[in-house]
Each structure stands twice: as C-alpha cells, then as structure tokens.
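My questions all concern the structure below.
Removed from the display is one protein chain of the complex; every other protein chain stays in position.
Take a look at chain A:
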Amino acid sequence: MIFPRESLTWDCYCICYEMDVEEMEVDGTENHSLRNDKIPKTLCGLDFCFHVFNKMYIDDIIALEQCDVIPGMYWYKRHPIYKVDIMGVVVKRQENVRCFIYAVDDGTGVITCCCWKSRLHEQSSEDIETTLQRCRNLPEVLRKKMSGVLMSEAKKKEGYSLGDLVHIRGKIKIFRGEREVVASYHNKLEDPNMEIVRMSELPVLYRNLYDVDTLPKKVLEELSEMSGQRKGICHSEIVPELKKILVTFIEDQQPEEISVEHVSKIPGVTDLLKEMKTSEEKNTQIQSALGVLEGEGRVFTKQKSQVYGVINPGCSMERLIMDILKRDCVKEKFQNEGCHYLHIVDEVRKSPDYSAITNSCVLTCLNNLEYQSDVIRTSFTKYFLCKI
C-alpha cells in the first residue's frame, strides 16, 4: 500500500501557485445525449474508476446512484465507483467495542466512516513503561525508537478527536439504511495545508476524469444503439441468451436439423429479438449463436448454408461412426487400443454429407455413443467398439 505524503514540500506550493485560475473552473456544459445509458457490466473493468480509490466530494458520494446489476457498485455519471478517498474534519465521534465511528465533514457534506480497531491492541494491555523496562538492554537509539513507536500506537488506540483533519480511504457500504465508508486506510493529518492540496486537486479531477466518458464517443453510440430502449440486455449478452434458448430447444425437441428461419420462429427467440428492426440483424444474431454451438459440437453445417444438422443421441452420424469402427477395429493396427479419434474424424469427412464437420462434433457424437455403451474410450484419445 502506498501511503500519501503527509508534509507539504516546497514543490507542491510552486505547482499550486502556477495553476491558472481560469483553467481550474469546472466545465458546466456537458454532452447530455448519451446520459441515460450505463456501461454494460462486462465492460466496467475497462474504466479505471472501478479500480482506484476515487477522490470525491462527500455530497457527490452521498448522491451516488446505486447499481442494480453489481452489488456494492455505484455510478457517478457513467463511471462505476466502489472505493473512495475523502479528507475532512471529524465532527462526531463514537467509540464501540470493535470500531470507531466518525462523522467526517469536508465542507460539502457529512458522511459516517467506520474505522475498525486493531485486534492486537485488544491483546496487549501492557503499559508503555513496563515495555520500555523490558527493553533496557537495547542501545539508546533503539530505545528512543521503541518509545516513539509505542507512543504512536497508544495514540492510534485512542482514536481521533473532534476537529481533527483525517484522510480516509475505503469502500462504500450501506449500514442500517445509511451510506457509510468502511475505512481500509485512515490517518490524521497534522498539516492543515493538506486540505488546500485536496481542494486544488478535486476540480481538476472532476473536469478531466469524472465528468468525461472513459470509452470513446463512437463506442458509446454503438453500445446505446445496440441496447436500444431496453435496459439490462445489451448486444454482447444477446448471443449467450440465444444459445441457452437453442440448447433447451434442442434437448426438448431433438430435431434432426435446424434452420435459421426455424430458429427465428421459436417463441423465446422472437421475444429476445423483437427490438431488432431488420431481419438481417436477427439472422446475424442467430447465426452467431449457432456458430457458438458449432464450436461446442452440438450442431454442424450441412451442405446448404442456412441449415444446421443437430447432433442428438441416435442421429445418422452415429451409424456412420459405428460402421467405421466395425470396419477398422478388426484391423491389426487398431486391434489393441482402438482408433484414434482424429482417424475417425478423417473417415467421417470422407463421406459427402459430413465433409466439413468439426472435431468437436465428432467428439460429441462419440460421447453420446459411449453413454449408450456402444463404444468404449480406451485412452484419452482412442475409442474401441464394445461388441464386434
């Protein structure tokens, strides 16, 4: 963990003075055309606000919109936020057995912060004096260091008092209906100018980071077009949904073949794709879903482009594979261990119906045959007939 500097150096002062006043004004005019759409859940990780402790005004933290898709996530405009960094004055202090609860005020708002107590402090109840007595034998320098460390530990144990300037970093949580920051790092700042440093950083951050979109404008426009009016499902999520519907359809009905038109008539699919205006768009979505299934080995393309054959238990390819195995397992080469599955794939591809079949389709078929106890898998890659 990188701890922030506590003492202001001369360089910091110079930077503050050099900043132009006009440059620091927060830009009020924003592009409101894309305001309504949020980044889809899968792309949240691209935004760096997701990964860092965000320095923000407390009233903005209180006004953050909660994200329904990801628990613990909040939205500031289009940025996903869940960790914050605040600096303010302690205005209320409450000590519990396990933690301290402070109310921190930075001039824009007040928020509660929960600082957990260190477990070590509970256990060691020794006085500073007795500890120092035990370290009598150490050299002078180390003894001084030891007493310094013990003093600071004792101070930490007491917690902060009203009016202290504190720097807190932590996650936003909701406790008993109210938003609070659960501190993972907290420290008291002795130098009051740190408040001024923070005041100088925040408008720049807001102007350059929070009020600006992370993704380029074109990408955002595409995303908003794809999702359309509907909330929740965006382009990247349609294809997996389609795939699920197709899989359930195949398992229920077990058709021999399936075509794109056929798919578009399935009730679940029509609901999913009703937002799409042209049938071309619908067809491309269906074809991408079928392509995913082909990669997994559930369907294969037949000679006509729009029709896909389905690999079901009892399909015609099984008979073909059984014939190949019956023919080859009696040969000397394959008598001991059986046929390698790639050899079976080559033989299957020799027949005109299955010339472009994928490896995964043949494997699915072989697995189905194994379930039916017609073939046996002798090794990782070799198959043998059960009865010749």
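Following the convention adopted for this analysis, contacts are C-beta pairs under 8 Å (C-beta built on N, C-alpha and C of every residue); 3 or more make two chains touch, one makes a residue touch a chain; residues count from 1.
In this section, contacts and distances are computed from a predicted model.
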Can you tell which of "Calcineurin B homologous protein 3", "CST complex subunit TEN1", "CAHM3 protein" or "Bushy growth protein" UniProt lists for the chain that's not drawn? "CST complex subunit TEN1"
Option touching the unshown chain, where A:109, A:255, A:268 or A:291 are the choices: A:109
Among A:92, A:319 or A:349, single out the residue that touches the unshown chain. A:92
It is residues of chain A that touch the chain not shown, namely 13, 16-17, 21, 24-25, 58-59, 89, 91-92, 94, 101, 103, 105, 107-112, 162-165, 176, 178, 191-193, 195-196, 199-200, 202-203
